[in-house]
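Take a look at the following structure, please.
Shown here is a partial selection of chains from the complex, left in place.
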Amino acid sequence: MTDTADYPSDDFYPEPTQPSGWLTDEDLAVVRAQLPLVYVDAVPVRVDDSGDVVAVGLLLRVNTQGVMTRALVSGRVMYHERLRDALLRHIEKDLGPVALPQVPPSPQPFTVAEYFPTPGITAFHDPRQHAVSLAYVVPVTGDCRPQQNALDLAWLTPEEACADDVQAEMMNGQGMLLKQAMAHVGRLP
Amino acid sequence: MTDTADYPSDDFYPEPTQPSGWLTDEDLAVVRAQLPLVYVDAVPVRVDDSGDVVAVGLLLRVNTQGVMTRALVSGRVMYHERLRDALLRHIEKDLGPVALPQVPPSPQPFTVAEYFPTPGITAFHDPRQHAVSLAYVVPVTGDCRPQQNALDLAWLTPEEACADDVQAEMMNGQGMLLKQAMAHVGRLP
């Protein structure tokens, strides 16, 4: 759930309801110890002509401990931002501007991942915070290029993505979330 | 739930598992009095860039009593046919070959419509048969043209599609199913 540089640019929300200032990093740190944050998780997939999932896109990153990790598209929902706009923003942030995602027409997520700062309460864990993340499978049809802090974007078959070696490279329970997504689309190996 | 001409052509399923003969109309009539049939209902929609539904496609037909009716895409699932293939086949049959439907990656329908030959058991009624229909919202991005027995395909806003006058033109509870679809996508007026 990396959301470094998670803030939209200043002119992203010109609505009059925008707060005078976004949260500073210090304010966010304080809030994170007091409230659950709203997140979205997107599982980017390639589908065939009949909508059947044929591949899953995973981001390859090096985390702060220097370890290679694989990740889903994930990030915070901003104040006054719709879930579908947050999904689009994070997908564009991670997969580039021409990924052509098909955000689902319904807001019903396939599951909700509850990331707790304490391990063991759910399958999800985030040492930084308590996050409630709405998870969606999002077909992408365009050209995807890893952005920012990602080294690569790899397309794996559902079988590969659920294999132990790949699962071991996913942090905070995202491997579980990926398996839940594959179960939802009928492609759990 | 008009499925006249519902049979695929003879070469549609060349699999070895295909039964030697499809059901004749007489056989189908007999079976319809003895077993629930598997159907799919598709609600064709146009979505904006963020996946939000902006229009619903309804087929305009004249029924056997000479009355103008509006209908969703609906039809039977054939022996040895996957649900997603049945969806594609019926969408192509009703909206033409270049509708470019985005069949959802998950088989989870937004609801199941139980059409009973007896009115009043559920909101759905089909005097011909007991049908269990899995219902999906299907974004279409291509050029849609009514085929076969449909006079027209009209794109209505969710508000228009749920209005009393349009609802009155929908048969067998399909108006209800349309409203359930709009509720699912967060666009019930």
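All chains are identified by letter, namely A and B, in their written order; residue positions are counted from 1 within each chain.
The rule is short, and it goes like this: a contact is a pair of C-beta atoms (placed from the backbone, for glycine too) under 8 Å apart; a residue touches a chain by one contact, two chains touch by 3 or more.
Because the structure is a prediction, the values reported are computed rather than measured.
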**Message:** Since every chain shares one sequence and 2 appear in place, tell me the total number of copies in the complex.
**Reply:** 4
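In this text, only the chains that are shown with their structure count from here on.
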**Request:** Quick one: which bits of chain B touch chain A in the complex? Just the residue numbers, please.
**Result:** 45, 47, 49-53, 82, 84-85, 88, 102-108, 110, 137, 139, 184-186
